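Excluded from the complex is one protein chain; the other protein chains are retained at their positions.
Per-chain numbering from 1; labels A, B, C, D, E, F, G, H and I assigned in written order.
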C-alpha cells in the first residue's frame, strides 16, 4: 500500500467493509420522540456518485430527502453508507431518485417523503429529478 | 487543419456529424421505469445559441425544461444534439421557446411540460420566455 | 469632437437620432407566432435613468416587464430606445412605472402585464414600484 | 410638469442647475488634516453615464478613483456633480478615464492617483480602463 | 470644529436641523397620479439605528416598507429624516416596527401596508419583525 | 489561568455563571405592546452546539425561531443563554428542535410558532428539522 | 419610557453610560502573551456611524484595524465603546480614519498598524480611506 | 423564414454579413488620445464559441484581453465581429488564445498585451489559457 | 438519556472519550512520502469553539493551518480531536492562535507553518489573528 497507516492509533480499528452493490439493508432508524407532532426532517448529501449506464463513466450529484416522520426517523450515518452503495451502479438519474424514495419509505414508513436529485452537467446538460410519496 | 489530432488514440473515432438545421428527429427517449409515480424531471442547458433574425448576429441563452414523464423520458445526450441544431437558425426568442416545447412534447408525450429560455442581454435588455403544456 | 471616429469603417453609418422627450411612438411589435398558447415573456433593462423632479439630479434603476402576449410581441430593441427617451424627464419613480405600463399596453395589447422598477438608493433609501394590468 | 411638487416643504429649495457639458470647475477640495501621513483615499461611483461617439446611444459604468492626498482632499459631493457633467458627452471609454484623471489631478494635486472605469457590456463586450498618475 | 468646511461653496447652505426625538411630523406625502390602479410601492433603508432600552448601546437594522397607495404616496427624502429621528430612542425592535407602521399609515392612509425590520445580531442573535395593516 | 484579565476595568464584573444542563428557566419575556396586531417576530442564532448521542462529538447548527406573539415577547438575550445550555447535552437534531419549540411555547404562550434547526454536515450529510405549533 | 423593562432579571443591572464625545480614554489593552513572535491581529466593526460636517446627517461605515502587537493587545469590547463615541461627531471620513489610527497607536504602541474605513454611498459615491503606521 | 420581420421600421436595414472563417481583417482601431500616458485597457467577451477539433461539438468560453495601448486602441464593436468569426472553426483552446493574441498585436501594435481564455467544462474538466506579449 | 441509541448496530461501538482540557497529545502524524519536494498543505476547521476569559460565554471561529511538511504530515482526524479540546478553555483569541501554532510545530516539525483564526463577531466586532513559524 502506498500510504503506511500502521502507527496511527486513534483511527485504525474501524475500517468499513465497502458495499459492492446497492444495499437498502444498510439503512437504520431510531424512534421518533415526538410522534404526535407533524414536523419535517431534511437530509442533504452532496457526495452522491453512480455510473452512467450508456458510457460507464461516473456521474455526480446532490441528494435531498425531506420527510414527515411517523414512528421512526432515518439515522443519518446509515443513510451515508446506503448512498455510498450506488458508487458502482450503472443507472439513469430518473431511476436513482425513485429507487432511493422506495428504499427510504420502506426503512422508516414516513407520513410523507420527497426525494430530489441534482446532478452535475454532462455535455453541458444538468438533470434534476424530484419524486413524492404520501401515506 | 490548424490543430493536428492524428496521434491521439482515445478520442478520434467518434466525430459527430453536425446538424445544419433545426432537427427534432435527433431527440431520443427511454422507458420511464416508474410510470405509476407522478414525478418531475428538470433538464438545464446553459449553452444554447441561435442567430438574431434582424441583425444576423449570435444570441446566447439558458434553456430550462421541466416535465412530468408519462411512458417515456427524454435522453439527455440526444437533447444536447437537438439544442445544438439551433446554432445557425435565425429566430426570435419567443419563437425558440415555443418550438422547443412543441418538439419535446412530440418526442416523449409527457403529462405536463414547462420550457423557459433566459437570454443574454442585447442593448442592455434581457429576455426570458416561459411556456407551458398540459396533457 | 474630442474623439475622432472618421477612419472606422464598420460602424459609422447608423448613428441614432436621440429622442429629446418621452416617446411611446418608438415602441414596435411583431406578430406572436403562438397566439393560442398562454405564455409569459419577461424583458429586463438595468440601464434606466431619469431626473428627480425635486433636485434635478439623475436617478438610476432596473425596469422589469413581464407579460402574456396576445396577437403581438414587443420588439426588444425598440423597447431599449423607448426607455432611453426618459433620460431627461423629471419624474417620480411611482409615476415612471405606471406610465411605462400604460405605453406598453397600448403598444402590444397583451392579455396581462406587470411592470416593476427597482431604483438605486437616494439618501440611503431604495424605491421599488410594481404595477399590474389585466385585459 | 407631470409630477406636482409644489406642496413639499422639506426639499423644494435647493434644485441644482444641471451642467450641460463636461465641467472640471465643479470639483472642490478641502484641506488634508494629516498632510504628513502617507495614506490612500478611494472614491467609487457606479452611476456614470456618457454617450457613444459612434452610435449616439448611452454607455454606463463605474468609476473608481484612488489617490494619496497631498495638501488637499477631493470633496465627494462636488465629485458627484463633476461626473454628472459627462451625461451628454459623446466619448470613448479610453478617453473618459484619462480625462477624469487629468481633471482630478488639477483639482487636488495629489502625490499619486489611479482612475479605473468599468463599463457595462455593449454587444457582449465589457471595457475596463485603468490609468495612473504619480507626482 | 475639527474639520474646516468654510471654503466649500457648493454645499454649505443647507445644513439640516437634527431631530432630537421620534418625529412623525417629518413625514411628507405627494399626490398619487394613478389612484385608480392597484399597485405596490416598496421603500428600503439599511441605515436604521436606535438604542437598546436595557444596555443603552446602539442597535442597527434595515427597514422595509411595502404599501398600496390610495390618494397619497410617501415622499422618500422625508422618510429618511423620519427614520433618522430614532437615532437616540431607547426601544425594543418589536416596538420600533409597529410604531413605524402606525406613523406611516397616519401619514399617507394607504390601502394596505407591511413594515419589516431586520436587525444586526446581538450576542449572536438576529431579530426580524414583520407587521401588517389593511384598510 | 493562561490569560491574565486582572487590569481590565470595563468588563470584569459581570462574569456569567455557565448552565451545566438544558435550562428552560433561563428564558425571559417582556410585555407585547401591540397585542391587538397580528405580527411575526423571527429570532436567528447561528451559534448552536450540542453533542452527538452516539459518538460524543460536537454538532453545530443554526436555530431559526418564528412566532406571532400574544401577550408576551421572548427577550433575545435570555434566549441566547437558553441555547447555550445545550452545549454539553447529548441529543439527536430531531429531538433538539422539538424540545426548543416546547420550551419557547411554555415561556411566551404565542399564537403560533415555528422552529427550524439547520445543522453542519456529518459524514457529508446535512440535517434540517422544522416543527410547528399553533394555539 | 415606551418599553417597560422592569421585570427582566438577567440583564437590567449593567446599563452603560453613553459617551457624549470622541473618547480615546475608553480604549483598554491586555498583555501580549507572545511578544517575541511577529504576528497580525485584525479587528473589524461594521457598525461605525458619525455625522457629516456639511449636512449634519448620519454617515455609516465599516472600520478595519490590522496591527502587529508589541507588548500590549487592544481589548475588543473597549474598542466597541471607543467606536461608539463617534456617534455624534461631525467629521469627514478622511479625518475619522487618521484619528482612529492615532488613538489606537497611543493605546497599545504596536510594531505596525493599518486602519481602513469603508463608508456607505452618499449621492451614489462610496469613500474608502486607508492609513498606515510603522514604529 | 419562420419569424416575419418585414414590418419593423427601426432595425431592418443593417443586417450584418456573417464571416464564414476566422477573419483578422475585421479588427479596427482608433487613435489613442493619451499616447504619452502608460495605461491599461481590458476587454471582456463571455460569448466566445468555436468547435472541438476532435468531436465537432461546440465549445464556449470567456475571452479577456488586457493591453497597454501605444498609438492605437482596439475598437470594441469590431472586436465583437472578429470573435464571432471563430464560430465554425475547429480548434483547441490552447491554439485559440495564442491566435487571438497574434491577431490583436498585429491590429493595434500595443506596448504590452495579455489574452486569457476561460472555457466551459467538457467531461467535468475546465480549461483556462493565458498568454502574454511585450514589445 | 433523552435519545435511545441502543438498537443502532452500525455506529454504537466507537463513542469517543471527550477531552476535558487542551490536549496537544491528541495530535498524530504520518510519514511524508515526498520529503524532497517543497509543497504546502492547508487544513481548515470552521467548528472551533472556546470560552471568553472575561464573560465565560462561548466564542466561535474558523482555524486555518497552512504548512510545508518536512518528515511528517499532520493526520486530519487527530487535528479535529485536538481542536475539540479547546471547547471549555477560557482564553483570548490572540492566545488561541499562537498556542495552536506552538503545538502543531511540536507535533510535526514542519519547514514552515501559518495559523489563522477568524472569530465570529462579539458586540459587532470581528477578530482575526495570524501567526507565522519558519524553521
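As a working rule, contacts are C-beta pairs under 8 Å (C-beta built on N, C-alpha and C of every residue); 3 or more make two chains touch, one makes a residue touch a chain.
From a predicted model like this one, the values you see are computed outputs, not experimental measurements.
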Interface partners of the hidden chain - shown chains only, full complex considered: A, B, F, H, I
Which of H:23, H:42, H:62 or H:95 contacts the chain that the document leaves out: H:95
Positions on chain I where the hidden chain makes contact: 30, 32-34, 37-47, 69, 73, 76-77, 79-80
Residue numbers in chain H that touch the chain omitted from display: 54, 92, 94-95, 97-98, 121-132
Residues from chain A at the interface with the omitted partner, ascending: 1-3, 5, 8, 11-12, 14-18, 46-47, 49, 51, 53-58, 60, 84, 87, 89-92, 95, 99, 120
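Throughout what follows, only the chains that are shown with their structure count from here on.
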Taking each chain's C-alpha mean as its centre, the one farthest from chain D: A
Chain A and chain C, separation of their C-alpha mean positions in angstrom: 49
Separation of chain F from chain G, taking each centre as the mean of its C-alpha atoms, in whole Å: 30
Shared interface positions of chain E, touching two or more other chains: 2-3, 5, 8, 11, 14, 30, 33, 46-47, 54, 57, 60, 77, 92, 95, 120-121, 123-124
Touch-based graph of the chains, sorted into line, ring, star, complete or other: other
Touching pairs among all chains present in the structure: A-B, A-F, A-H, A-I, B-C, B-D, B-H, C-D, C-E, C-G, C-H, D-E, D-G, D-H, E-F, E-G, E-I, F-G, F-I, G-I
